[in-house]
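Moving on, here comes chain A:
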Amino acid sequence: MDEPVLSLREVSKTFGVLKASDGVSLDLRAGEIHALIGPNGAGKSTLIAQIAGSLRPDSGTIRFAGQDVTRLGPSARARRGLGRSFQISQVIAGFTVRQNILLAVQARAGRAYAMLRRAARDNDAMQQVTEYAQRVGLAERLDVEASDIAHGERRRLEIAMALAMRPKVFVLDEPMAGMGAEGVAVMTQLLDPLRHEAPILLVEHDMQAVFALADRISVLVYGRIIASGSVAEIRNDPEVRRAYLGDEA
Partner candidate 1 sequence: MIAEKHLNWLIAALLLAVPVCAWWFGEIYTVTLATRVVVLALAGVGLNLALGAGGLVSLGHAAFFGVGGYAMGILASHGQNYDPILTEPFLIEGTKSMPVIWLVAIIAGGLSALAIGALSLRTSGVYFIMITLAFGQMFYYFAISWPAYGGEDGLSIYVRNGFPGLNTLQPIQYFALCYVLLIAVLLLCARLGASPFGLALNAVRQSAPRVETVGLSPLRLRLTAFVISGAITALAGALFADLSRFVSPTMFSWHTSGEIMIFVILGGVGRLYGPVIGACLFILLEHWLGGVSEYWQLFLGLLLLGVVLFARGGVIGVLTRKEAGHG
Partner candidate 2 sequence: MSMILLIEQALNGLQFGVMLFVMAAGLTLVFGVMGLINLAHGSLYMIGAFAAATVAGLTGSFLLALAASLAAAAAAGAIVEIAVIRRLYARDHLDQVLATFALILIFSEGTRWLFGSFPLFLDTPDWLSGPVELPGGILYPAYRLGIIGVGLAVALGLYLLISRTRLGIRIRAGESDREMIAALGVDISKLYTLVFALGAALAGLAGALVGAIQSVQVGMGEPVLILAFVVIVIGGIGSIKGALVASLLVGLTDTMGGFLLPIAFAQVMEPANAMLLGSALASMLIYILMAVVLIVRPSGLFGVRS
């Protein structure tokens, strides 16, 4: 079998007495959506921060695209092909949708330090911007400021910016958070085919969406992965039901 695109080995991180990550090992393979679920405070955000590079693990290694990236910062990992979205939308509020996507396209093309050409005259980049906006259903909203679009649209804008990075993996932190049923359905449809472009590590609270999308699920409780397997295995795992799904039976 091929080497996983992203793999964590025994990753640990402690804050004071709190073990936020306790020997986490995790693989993400080509073509799959791997969902990471767990109750609030289980350490999902801490783990995502370590994968994205904004937090350094105390011990353990993180390999990505065949290289050890444990000691690299977030921008270096992004350049190597890690595309992420944030739990709380981190788009540039004062930019239009177009400028937000353009930022990602030009960064990806290595043109972010071009000083004398006009950003808006870069036809090739502009065409890509339109394409990505269309894919996430924001083509009509290109000239609206990001602070003025709806919450669901902002989440999709994040996906568009991740897409524009042409990443080797997607790391998506609760892309459906705060969405209504309709928004969740739209996002589910959007993410479903993405796994063929690059595998997705999906942190999500909405169980319906997770069960609909995931090829594999890992369950994180108190910084440890207590179970990992297919949707059916996780649904029927008695420990998971007890610890996480709150099932008394």
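Per the selection procedure, all candidates are chains of the complex that A comes from, given by their letters.
Things worth noting here:
The rule is short, and it goes like this: a residue touches a chain if its C-beta (ideal position, glycine included) is under 8 Å from a C-beta of that chain, and two chains touch if they have at least 3 such contacts; residues count from 1.
All figures in this text were calculated on a predicted structure; none of them were measured in a lab.
By the touch rule above, chain A in this complex touches candidate 1 out of 1 or 2. Interface residues of chain A facing candidate 1 in the complex, by the touch rule stated above, are 52, 54, 73-76, 78-79, 83-84, 86, 90-95, 99, 102-104, 106-108, 111-120, 122, 161-162, 164-165.
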